[in-house]
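Omission of a single protein chain aside, the complex is shown with its protein chains in their original locations.
Let's turn to chain A:
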Amino acid sequence: MAYSDKVIDHYTNPRNVGTLDKSSHKVGTGLVGAPECGDVMRLQIQVDDNNIITDAKFKTFGCGSAIASSSLATEWLKGKSVDDAMKIDNMDIVEELALPPVKIHCSVLAEDAIKAAINDFRVKNGMEPIALEKSHH
């Protein structure tokens, strides 16, 4: 199948590939997916004292759409407050990257990764994890 230009752009020049110090209490890490399903995303956020995401990094094992979804997610996360980050919906990613139906699960995974990273950050800082609605797999 042909990929959209935006998927190809993110895949070819992925933004924010890398690793943040997961032991830091300023860093939240989300690891979602499973190797046997063919995609695993790790998304990390660094949060400052004002609850603003100052940095975001990812590493992804998966197809082009999965890599592009996580790359886009890190781009969107930077500069957002944690509360606003919580509102990122997988369908925004689908729309931005023009993902075909068979690739929607890649965007779902990216949304799950964002939420998992935020919850990891919250738990590390003594907050309750936010209850997540069961995502649309």
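Everything below uses one rule, namely that contacts are C-beta pairs under 8 Å (C-beta built on N, C-alpha and C of every residue); 3 or more make two chains touch, one makes a residue touch a chain; residues count from 1.
FYI, contacts and distances are computed from a predicted model.
Q: Unshown chain, UniProt name, "Cysteine desulfurase IscS", "ABC transporter substrate-binding protein", "NADH-quinone oxidoreductase subunit H" or "PadR family transcriptional regulator"?
A: "Cysteine desulfurase IscS"
Q: Can you list, in ascending order, the chain A residues touching the missing chain?
A: Looking at chain A, the ones touching the missing chain are residues 3, 11, 14, 17, 19, 31-42, 59-64, 66-67, 102, 105, 108-109, 112, 137.
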